[in-house]
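Every protein chain but one is kept in place in this view of the complex.
Moving on to subunit A:
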Amino acid sequence: MTIASKAREAGAPLMKLVRFRGVPILQQLYLEERLLRTSSDNWCLINDGTDSPAIVMGLSGKLPELVELGSVLRDRIPIIRRFTGGGTVIVDYGTIFVTLICNKDAVPDVQPFPRSIMSWSGLLYGEVFEGIGDFRLRENDYVFGDHKFGGNAQSITKLRWLHHTSFLWDFDVKNMSYLKLPVKAPKYRSERGHTDFICRMKELLPRAEFIERTIKAIGNHFSVKSVSLESVDFPSDSEFVHTTRLHAEHEIHGSLQNLLPRKSVTKVGNQDTASSLLFNC
């Protein structure tokens, strides 16, 4: 099914749109990375909420600095390291994901460098949020005023680039407690805690309207064609090694152990103190 758009009439490049809901974020990231590396098409993926909470770190994130390890282990929250840069987010059903994967020539004014791509995406989302809130791209974040509502990151190859965003349509305040305050933060954050720094999109527009506005804005730049998730396939010779991975529980245990002072390992009854700390965090 092809979505009518004025871009198509102008001979704009084709972009395949895949919409789904409740797909686990790890599966989504695997799909994104594979499409970036092995496809030659332009793609827009929209995941209308993932199935269960997960923490997603950027490529270079350091576990102990970014995550409350004891709480995460206690509540068995998965931690995923994604293939793009950027910071740490916790995602769940209230998160709407929009991913754009483009050949570098698909958007002529954009150079395959981070600020150029983000400048373009900022304009795109400016179209999405036209007339709604005080939207802007601020120190590489999507904000309404000085409240962040979308975390974005990118991956750039020789011939293609990917820009993905996790939009906070809604969030559970309890989940934010799994994340530490990052060491490096944008200046406009002004040392605010998570709940003072971020805001919910649902206070500004309905969920379905955001998705439709996004598709319409993309249609201003691309000729959009809807395809089903099931129909997405890959060339038989498109093998590659994922960078995205799920952290094993023993890795998280190991990171937590490394944080503990050596002398804290003493016997209490039949348990080591280190072990009881792990159980009781």
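Quick note on the criterion: a residue touches a chain if its C-beta (ideal position, glycine included) is under 8 Å from a C-beta of that chain, and two chains touch if they have at least 3 such contacts; residues count from 1.
Just so it is clear, contacts and distances are computed from a predicted model.
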| item | value |
| --- | --- |
| Protein name as given in UniProt for the chain not displayed, "Trafficking protein particle complex subunit", "CCT-beta", "Glycine cleavage system H protein" or "N-acyl-aromatic-L-amino acid amidohydrolase" | "Glycine cleavage system H protein" |
| Sole residue of A:52, A:157, A:190 or A:258 that reaches the chain not shown, by the stated touch rule | A:157 |
| Touching residues on subunit A - with respect to the absent chain | 58-60, 83-87, 108-118, 140, 152-158 |
